[in-house]
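Structure first, commentary second.
Only one protein chain is missing; all other protein chains are in place.
Coming up: chain A.
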Amino acid sequence: MNAMSPLAAGVTITELAPTVRIALRLADISTAPGLALPVKVGERSAEGGRTVLCLGPDEWLIEAPEAGRDALFAALGAISVPHSAVEVSDREITLELEGPAVLTLLASGCPRDLARMPTGSGARTVFDSAQVVVTREAEDRFHLTIWRSFAPHVRAILDLATRELAAGL
């Protein structure tokens, strides 16, 4: 159906391959020097394929390719103070949204003003009542990380909004 083509909608949605994800809780970032933890909520560091997003004052989401698993686990194992590092790789799936209409598409479910989100940063927020993590990979490319059980709900809204965009609504 021509009206559903990504070209007409101005945005494409791609489900990304599985990746290693760690939810880290830690009181003092100086105790994990090997992880390049950003300090400010929303900031994200990227280094050798690994990214670290600061979700809260003592909480980070670390994503790494499968090939970087051992190096990441070694860095986590070197932390010598009480902390929590939980592997949540399978808990979420990530959708890549890309195209000139990406902000309009995200606005179909996310109340946050994502036009103000700087490229290279991210945040935990909400998408039609499902908690999600949004990161801005480029001016017109976002990643949406969704808890697996909420993913069909979020995807259905995104697909509907894509059809509406393609139809010029």
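The rule we apply is simple: a residue touches a chain if its C-beta (ideal position, glycine included) is under 8 Å from a C-beta of that chain, and two chains touch if they have at least 3 such contacts; residues count from 1.
Please note the rule applied: contacts and distances are computed from a predicted model.
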item	value
Candidate names "DRTGG domain-containing protein", "Sarcosine oxidase subunit delta", "Succinate dehydrogenase / fumarate reductase cytochrome b subunit" or "Peptide/nickel transport system permease protein"; UniProt protein name, chain not shown	"Sarcosine oxidase subunit delta"
Contact residue for the chain not shown (choose from A:V11, A:A75 or A:A123)	A:A123
Selected from A:R69, A:R112 or A:H153 as touching the chain missing from the view	A:R112
Chain not shown: contacting residue from A:G10, A:G42, A:P65 or A:G120	A:G42
Chain not shown, touching residues in chain A	40-42, 55-57, 59, 111-112, 123-126, 129, 131
